[in-house]
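Working notes, beginning with the structure itself.
Only a single protein chain was left out; the remaining protein chains are all shown in position.
== chain A ==
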Amino acid sequence: MDVANLASQLNAGAILPEGAVILTLMVVLIGELALGRASAARWTPYVAIAGLLLSVGLLCLQWDLTPTLSFLGSFNADKLSIVLRSIIALSTLVTILMSIRYVEQAGSSIGEFMTILLSATVGGMFLCGAEELTMIFVSLETLSIASYLLTGYMKRDPRSNEAALKYLLIGAASSAVFLYGLSLLYGLSGGETHLSAIANALAQGTNHLGLLIALVFVIAGISFKIAAVPFHQWTPDVYEGAPTPVVAFLSVGSKAAGFALAIRLLTQAFPAVVEQWQFIFTALAILSMVLGNVVAIAQTSMKRMLAYSSIGQAGFVMIGFVIGTEAGYASMIFYLLIYLFMNLGAFTCIILFALRTGTDQISEYAGLYQKDPLLTLALSLCLLSLGGIPPLAGFFGKIYLFWAGWQAGAYGLVILGLVTSVISIYYYIRVVKMMVVKEPQEMSDVVLNYPAINWTPLGMRPLQVGLFVTLIATSIAGILSNPLFTLVNNAVVEVPHLQTANAAKTPMAILPTTTPELPAPLVSNSDSTAL
């Protein structure tokens, strides 16, 4: 059997986007070895960006193909996976834009950084489509191990080392739990490794307690990845110590991969215990929203604040997940997409500020408006969007999430979400106020000695590009949310097992008859017709 024949039988075309990333990774790795570190800094990031763009382009091309299983059912390239893989690839792309200057200034090798980051990306992308236990575990570990390496990338910084070690230890513990869960699944299903086959086998099984233990173990592994409370404790320490671009990637790309895993694994393998996993995730969502948002108030470091805020944000996303309706999944993916831009935008801004001043204490941002209006504008918009202030993108993301939740009858969760997002507005606005309102004499020392704005050093241009891209996306993605929402709706509609999860619930489309208190984009009427 020749290679081409084998490839077509395995349906290898489905993983072309990942292939592009792997190829890029090889080019970067070998190129750096061959041409030396000094020159590598100048071209490797751009090669990596080109590779990721190519990958996203290939993903777009796959959109209209009929979804097929490839690699003997291990990998599913349906629209859901395409959207999620794009989110991960895009998050890496923006991360690279912001990391070039950072790594360069820290004096580390850029080529290696790119290589590890791309490995993590490959792991994350494979995870989005994985439908087989081994495949899931291998991709998850690829992502995890690459993340540990990235966390410890600042070799000379003890905090980075500490963070990496902690991350590794806790990560290993949770991986062990997760793997135990997978092995239980394998045993309970009588030796099946494909998710759908496992579900079929479990449907006849009687060992309910065993199944529950497997479920909880699996959820523990997933929760570790998405940093849901109480599996979140590594987050603040790791976020504080790790290089900031890595934190950006962990809080967006890695989290998106975790959610992808959750959607696929839980809805496909555990239809028998839907009630239970929805219950557990409800608990996780409540804890995450409350703890993430409340503890964020008390933080003084920008990175730590964003770390806790990302826990809270994950809690919001989980609302879409636990209600189990089509609209819930759609709004969840929509929020991930929006979150990608606003959170990475905020990280770009704090990297820029850290590069110019060397600090990330919130109090040091005082009076920044006087010295750097562009940075102030970008950071303010991103933070306000994270807080869900209209008309920014985050507002629409939250509206869709809460709306889907309300329709599915999860009133308590939605109200809690509203209350905690009000709390979150407090700590986001505090930073904005710090930057904008302060009088010149209240300026912090670092802002007083703010360096002249200079975009010429190596890596500053990409940073600027990243800043503008995320800023524009954050500003207009909400107003022009219709195409994006259609996209995620399509992605969800065509995945069969998402419908079976909770078929009785109503889809997003039907809105109540009289809702004058809702914002304009959603106000509707059941008997309305096209204008």
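One rule holds for everything that comes next: a residue touches a chain if its C-beta (ideal position, glycine included) is under 8 Å from a C-beta of that chain, and two chains touch if they have at least 3 such contacts; residues count from 1.
The working rule: contacts and distances are computed from a predicted model.
Within the choices "Heme exporter protein C", "Aspartyl/glutamyl-tRNA(Asn/Gln) amidotransferase subunit B", "Large ribosomal subunit protein bL17" or "NAD(P)H-quinone oxidoreductase subunit 5", the name that UniProt assigns to the complex's undisplayed chain is "NAD(P)H-quinone oxidoreductase subunit 5". Of the listed positions A:L80, A:L133 or A:I280, the one in contact with the omitted chain in the full complex is A:I280. In the complete assembly, the contact with the undisplayed chain comes from A:L215, out of A:L84, A:L97 or A:L215. Interface note: of A:A203, A:I297 or A:I453, the residue touching the hidden chain in the full complex is A:I297. Screening A:F75, A:Y102, A:Y148 or A:W234 for touch with the missing chain picks out A:W234. Along chain A, the points of touch with the absent chain fall at residues 165-166, 169-170, 173-174, 177, 209, 212-213, 215-217, 219-220, 224, 230-231, 233-234, 236-237, 276, 279-280, 283, 291, 294-298, 423, 426, 481-482, 508-511, 514, 516, 521-531.
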